[in-house]
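Take this structure, written in structure tokens, and hold onto it; I'll ask about it next.
The complex is shown incomplete by one protein chain, all other protein chains being positioned as in the whole.
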């Protein structure tokens, strides 16, 4: 029983991390129809910059700020100079973001080397607490807490503010939003940068949780996020949240009982959703 | 007529003759090995062009077919213990890949194009992991070493001609496919899927046919790769393997077939050259970043790739510039 609880909590913690990556992907896709294959690479840059700043200053808060800013700037630049000329041209966008992924990933290898780097937890967040007679790492609780805060924050933003209304409307029909007199492009740029910032924010949080970084870390987590948004229904925020926790838990359980098949099960889950409900479990029919 | 040069039978024939006499003019073993690689990768690149350039489908899982072919041939040759059953191994590999392509297509082609790229990427990862973990069959991380192949396939010169013949046959076959009524429907789908649908074509079925043909050809290239290397490892399923198909096609020129051949040459030789510069400066170890940058520049500014761009340029400078440009546009119209 307590093992199950422990695994579940681990699963939720992992789900929260995947969620932070998936939010940006799903919003960017839903809003502008751009599936950003460089999203994972932005995540990786956030993690590495966070790692470097943490190593240099010893301040985890600075690391989070620097990592997040990196993602935000990368996202902004990417939208402005690479994606924007190609709105409406899906093929060019897919190809472009993949090219950016290659360059960003290779860039990490040039700047930080191709090898694995250790990422320690800040002292304050080390150690374990006892939950139901079981030791549970403080950092996991921190991850869950941060993830929950972001979830609530983004939910508030989307459901209560005019920006949120514009974004939700834009996800469904950006053209109509424009026809109502709103400059959708401007919103696009912000959401792009915001989504990238969230991913790299999540990356700095994820770093110490994984314990180490390697250049392919972006692609791996991006795949999980892809699976999440297919399951949750692309462009759907709530779907992404539920999907992320689902995938996080499956992955953790599988990693414990049958590590070989962890990813296979998630891909199979995705295939199943696609066959039965191609618009995703919580997706809108379009 | 200069703009037609790359489709010109005479030019292609001349290149072919040149390549055919190359082994007899004291060409180094190393250069021949490189060219064999180019021939095989060119077929792989052309198979990708059928999807990307002629059907407008962006797959990020093309390595699945290459890898399936390579592993099938590698495993079968090892299990059958008779290298002369090579063609049986190929036959099984092709059929198996066709089934894989069909399944993959049925699972993922029903959704929008962007999903398709993502899903194929995920499936490619799945194949990679299966190859890594199912070590009783695949040898896991060690791969399949010492694949025994017929004598004819070991000897450099004969292998050179086999690979060259393979390229020529596959080129003619794919040329035939894209020029057939089927190929024209595929291009109609690329231009405007909804329009093709409203004209009464079953778009899904056509896309399936495209991916199955593409998958079979890529599998043959993978099989040839296994024969050449006499070794198969998980890299044949890696994302880099897919990326190389993408680079070859984009850099050479999408929707041209010949572009993929040129792209294969450019990539193989530039790769070799850049890696050899690693002793000059370690940044050259990361040669992929150069290709990444070139690739981005091409997608953004020269969406027709090398061949498409040259064609256009010549077409423009020729007397009947305008009309020919329009013609070229029709023929080599890119997906971008």
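Letters are used for the chains, namely A and B, taken in the order the chains are written, and counting of residues starts over at 1 for each.
Convention: contacts are C-beta pairs under 8 Å (C-beta built on N, C-alpha and C of every residue); 3 or more make two chains touch, one makes a residue touch a chain.
FYI, contacts and distances are computed from a predicted model.
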| task | From the list "Rieske-type oxygenase", "ABC transporter ATP-binding protein", "Phenylalanine--tRNA ligase beta subunit" or "Ion-translocating oxidoreductase complex subunit C", give the UniProt name belonging to the chain omitted from this structure. | result | "ABC transporter ATP-binding protein"
| remark: Missing-chain contact among A:169, A:268 or A:281 belongs to A:169
| query | Hey, which of A:63, A:78, A:102 or A:184 is the one touching the hidden chain? | reply | A:184
| Which positions on chain B touch the chain that was left off? | 191-192, 195
| said: Even though one chain is hidden, which residues of chain A still touch it in the full complex? | reply: 162, 165-166, 168-169, 171-173, 175-184, 284
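As a working rule, only the chains that are shown with their structure count from here on.
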| note | Within the complex, chain B is touched by chain A residues 29, 33, 35, 37, 82, 85, 89-92, 94-96, 98-100, 102-103, 106-107, 109-110, 219, 223, 226-227, 230, 234, 260, 263-264, 267, 270-271, 274-275, 278
| message | Under the stated contact criterion, what part of chain B meets chain A in this complex? | response | 56, 58, 60, 107-108, 110-111, 113-115, 117-119, 121-123, 125-126, 129-130, 133, 239, 243, 246, 250, 283, 286, 288-289, 291-293, 295-296, 299-300, 303, 335-336
